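The complex is shown incomplete by one protein chain, all other protein chains being positioned as in the whole.
Note that the chains are named A, B, C and D in the order they appear, and that numbering of residues resets to 1 at the start of each chain.
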Amino acid sequence: MIVAIAIVRAKDLFAAAMLFAIYSLLSAALFAVLDAGDVALTEAAVGAGISTILVLAVLAMARRQERPKKGHNLLALAVVVVTGAALIYATLDMPEFGAPDNPPQVHVGPYYVEQSYPDMGVPNMVAAVLASYRSIDTLGEGFVILVAGLAVYALLATPPRRRKKRRDHGQEESS
Amino acid sequence: MSMLPQLAPFTVVLIPFVGAALIALAGAHRGLREGLSWVSSILFFLAVMGLLGAFLAGETISQSVWEIMPGLTIAFRLEPVGMLFAAMSSTLWVLATPYAIGYMNAKGYANLGRFFACYAIALGAAAGIALADNLFTLFVFYEILSVSTYPLVAHTGDGKAKQGARTYLALLLATSIGLMLPAMIWVWTATGTLDFADGGILAGQVSPTAGAVLLVLFMYGTGKAALMPFHRWLPAAMVAPTPVSALLHAVAVVKAGVFVVLKIALYVFGLDYLRELVTSDVMLYIAAFTMLAASLVAIRQDNLKARLAYSTVSQLAYIVVGALLAVQLAAIGGGMHMLMHGFGKITLFFCAGAIYVASGKTQISELDGLGRRMPLTFAAFFIGALCVIGLPPTGGIWSKWHLVAGAHDAGHTMIMAAFMLSTLLNIGYLLPPVVRAFLKPLPEGEKSGFAEAPWMCVIPLLLTALGTLVLFFMAQSAFDLLGGLFGLATNPGSVANP
Amino acid sequence: MIDNDILRIVARFLIPLIMLFGLYIQFHGEYSPGGGFQAGVVFAAGWILFALIYGLDAALRVVPERAMYILMVAGVMLYCAVGVAGVMLGGHFLDFYPLLPGEHAAQQFGIITVEFGIGVTVATVVMLFFTLFARRKSQWEAAEVEDDQP
Amino acid sequence: MTITELMPFSVLVPLIASLVCALLPGRFWPWAVTLAAAIASAIIAALTLPAAAQTTLSYAFGNWPPPIGIEYRVDAANAFVALLVAGMAAITLPWAKKSVDKEVPERQGTFYALFLLALAGLLGITLSGDAFNIFVFLEISSLATYGLIAYGSDRRALLASFRYLIMGTVGATFLLIGIGFLYVMTGTLNLHDLSERLPEVRDTSTVRAALAFIIVGMGLKLAMLPLHLWLPNAYTYAPSFVTVFLAGTATKVALYVMLRFVFTVFAPDWSFVVLPLSTVLMILGVAGMFAGSWVAMFQPNIKRMLAYSSVAQVGYMVLGVSLVSVVGLTAAFLHLFNHALMKAALFMAVGTVIYQVGSARIEQFRGLGRTMPWTLTAFALAGLSIIGVPLTAGFISKWYLIQAALDQGQWVLVALILITSLMAIIYIWRVIEAAWFKQREPDQQAVGEAPLTLLIPTWVLVALNFYFGIDTRLTVGGATAAAEALLSGGLLP
Partner (left out) sequence: MMTALSFFNYWVVVILMMIGFYCVIARGNMVKKIMGLNLFQTSVFILFISAGKIVGGSTPILREGVEVYSNPLPHVLILTAIVVGIATTAVGLALAVRINEAYGSIEDDYIAEEEDGDGQ
């Protein structure tokens, strides 16, 4: 959490990126504590790995320093506070953390725990749910990453043509 | 007339539309375009006459074309007022066609394909309004009429024309969408039907208060009836070429307006129900006020077309008053005035256009002595003026006679007085041009190289002038046409809800 | 960085290990944490390390850009093919039971194939990301130079 | 194969076709494959609608019975929306060929693959009966859309795409939060299962907050008034074809998701009581109608003008929803359908002008009425539909909307609807006036009529606008069935 604040405050984007990686590792650890091994592994690989590399690649091209902003954005603060208040309000009636009789633990969830091995002989329930019970979601996930690949490819595969083109555009628009 | 083939109403309405499409395709090809204009106007005239013949023979003709939504249909039915309106507009279209061709060519306007196509569409829309069997169908064609006449008003495309056309369209659409549409939907929600019915559909379905509000919505929603303060579009529309002013703004568009008022009064409210409404008197006095105020404004106009436009506003109010008096005789008078004024006013506009074509003059103060150069035109103007004023030997006297008699029947002495006063004012603004033209000498130094306008322009105006004279003698048949069914419809005791 | 001996030697040991680990979590996913997605990321990470040390051009010789593009589509296609096969064999879309006679065998076959498809796609997409982002800088600078000359 | 087994393929066909498309080179084949897939998808959706109107169809993926697995659950409401989305794609694609060739000369395989994925994503959202699955497909379509918008030739397209990405992702995350709360409270993600399990726990702050988050999240994607900021730029700078498609479909699907949650999952007799939803939606709807129409009147760029008009039209739909009656919802669904038709036709006409002239600024429309009569006539006719002139589709939806307002005695609303219609006249009329009553400036290039491949699809859409203004059996029937399907869960009339 402190790391998160530091990210927001950091003017040096490079430092922010590094802090971001640390934050990802921390949340990965938190996931591991919460029994989510698969998620922890993924978060570590993605958050600390890929995201950071990509951010650094962008920063290599753009200004490293964030330009200081004039004043504080009160509207943004208000929106965030309202959202936060709504979230806090929502938690008031949430079931107790970690209790075994919470709704998720009594409905649907137990089926996976109990039936996935008899159904398919796979001990990792996460894999069973991921690839079989909810496999259309995972197919969707595959498509999401494919879309990202296609979109980034569309955006960056053509070598850039600088400035000149831009000036032409300016004139075209202003005419 | 019984020899004419009798077509279904929808087919009749479609004739001008098909004609318009062909004219638009003919586009710049002058001979083809004009030929098509002739053909479609004459075919349309014959078709309407065929319907009229069948109608007079006592046939009930109705046709349901298509159901758009449950209970909401495009349907047509012949009834007296509509028949009268259709017959009048189809006759006048035939007469206006040569006039328009002559006028537009003489003045060298461009884009005539668009012009004649829109002209034909407007007539088709007018016929659709005339024959509509329910409010919805009527509304559809009403809107087609508004939109299709916009290019005609803005025809020259210069700043003034666009300004005028914008006012024209804005007022007509604003009133129809803003007031008439919600009124219509209200009627639908309240009664579950929009079909016109003898004796009205609202009686017993809507509280008198709601009915009162509805009446105001409908009266003002019919912007084409030019009730003050929504009359400004009519003078604004005078930027259009004269054939447009003549046929559309003396006949098709404005008559569509008052026709809608009559129709709504007769078949939506029903005269008996109408009398019960508090706002009916209010609207009546507003109409009477419009009648007088527009006359007063007309007197002050020097531009001939503007004067005629305000005169139209005033005359339309006669018909609205006729409808709102809510008695049989006045309603008949209103229907007849629609016809008489149509012939009279188109004559006047034809003359104004002819004067402009021949001499280039538009102001009344410039007309001095022109009567000697253009005797036929001014003779026709004189007859047309008599008809609008309501003096014999023209048909105008009969309609005014019935209106006044109706006001007497209804016990509205004030309205009778208003009719009288307005008639005096009519004389005041319509006769001076004639007097100037015939009795004053030509001003000094006036070049004398012009005579009558081209024959294509003169013959139609002579014919319409003749028409007003003929109507003086034929008024009884118009009265019978209207009265026959009115009598049935408005007999006390026969008002029943279907 | 190619000149740095220590790095090279470490990398020579490390990269195969990382890739092996990637394959392990790919195919051992049913028993321990891991699966197609994580495997893909780890495998790609190995390749990225290679690219960082030996240079992007060398890395692209190993896996060309066009191959990445095709493979990323092919991975998802494999997934869809499994799904369609289920329909062809009379089941629902993504129904694994009809694929093979034994129930468990069918499910395991389905899961492994599907995870493999995901793994391929993820690995190649991540590699593609890296290629595109990393190359962009040099391309951009080249364009800038070109632009300054005329 | 029964219709139930066929139904999911309206999503799967474009999904799989996108893979083929991504690999195809050249300019013809990607387009042809896309067209074929869209048509197939539309046919399947068309077959589904009558069946779904009879009885709710359910297709379980992997044959795992819901809520264990994921199902596609289709009733009249989503079948109606699916038909709209797939149909729009099939109708607009023939137009796309020329326009895309000009605006996106390179890498068309990728372009069309992204397009198909956007389409499949939207259809997936529509048909899915699983909350999380909706989120996943929402992201597929959103990401594809960001990519498509960025194809725009103006550099501002990039900026528009980025801002849309930020707002869209925030919206999707809000949806995810909402879904998370629901899951915590019920333990299920299946919409139908949720609707059965929610009554037990729905008087909790968590569920209330979940509703709020879902509405705000979808409001963002829907471009409901204060959350509409992304839309004008995105529509303005995206390639013409993308704008045509998005205008016809994307916001509609977001509206559908919102309705699905508000009406089916939460049951309207609860969701409209616990939050002042009716009032809030009504105010936002009216504000959207006004602000959108008002700003539209002053836009020099016609694409942007139409985009603001879309904000206004979304306002009409939200207003219809806020009335919480069968007629109101019918009006919303009708307008959803009809607006897609008219806005797509308008954007196609403008896109055709861009194809010929290269710009959508209003000065460039001068005198085009004479040189491009067919294109501009199409624009004018579609414009009549948006104004709501009788015999057009737009009239039908306004009719129902006014009727719904009248049913509840909301006189002010009737007046407001009519006033904004008048504003629509003004902004459409600006274009018509420029096209027919202004002369082309001497320094402006002379242009001729557009090629038939662009004109014919535009006119097909214009004709549909009139067809559905005259024959309303399909639209009114479908919309009524959809509204009734949504309201059947509740106790409202």
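Basically, a residue touches a chain if its C-beta (ideal position, glycine included) is under 8 Å from a C-beta of that chain, and two chains touch if they have at least 3 such contacts.
What you are looking at is a predicted structure, and each value in this text was computed from that prediction instead of being measured.
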| item | value |
| --- | --- |
| Missing chain: touched chains present in the view | A, C, D |
| Sites on subunit D contacted by the missing partner chain, in the whole complex | 132, 135-136, 139, 143, 146-147, 150, 155-156, 158-159, 161-162, 165-166, 169-170, 173, 176-177, 180, 183-184, 189, 301 |
| Subunit A residues that touch the omitted chain in the full complex | 1, 4-5, 7-8, 13, 16-17, 20, 23-24, 27, 30-31, 34-39, 42-43, 46-47, 50-51, 54-55, 57-59, 61-63, 66-67, 69, 72-73, 75-77, 79-81, 83-84, 87-88, 91, 94, 96-100, 102, 104-105, 108-109, 112-113, 116-117, 123-126, 128-130, 134, 137-138, 140-141, 144-145, 147-148, 151-152, 155-156, 160, 162, 166, 170, 173-174 |
| Subunit C residues touching the omitted chain (full complex) | 31-33, 35, 37, 122, 129, 132-133, 136, 140 |
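In this text, only the chains that are shown with their structure count from here on.
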| item | value |
| --- | --- |
| Pair with more cross-chain C-beta pairs in contact, given C-D and A-D | A-D |
| Whole-Å separation of chain centres (CA-atom averages), subunit A against subunit C | 20 |
| Touching two or more other chains - residues of subunit B | none |
| Multi-partner residues of subunit A (at least 2 other chains) | 132, 135-136, 141, 143, 146, 148, 153, 157 |
| All pairs of touching chains, each written as two labels joined by a dash | A-C, A-D, B-D, C-D |
| In the complex with subunit C, residue positions of subunit A that touch it | 37-38, 40-42, 45-46, 49-50, 53-54, 57-58, 60-61, 119-124, 126-128, 130-132, 135-136, 138-139, 141-143, 145-146, 148-149, 152-153, 156-157, 159-164 |
| Footprint of subunit C on subunit D - complex, ascending | 5, 8, 12, 15-16, 19, 22-23, 59-63 |
| Interface residues, subunit A side, partner subunit D - complex | 86-87, 89-95, 102-109, 111-112, 132-137, 140-141, 143-144, 146-148, 150-151, 153-155, 157-158, 166, 169, 172-173 |
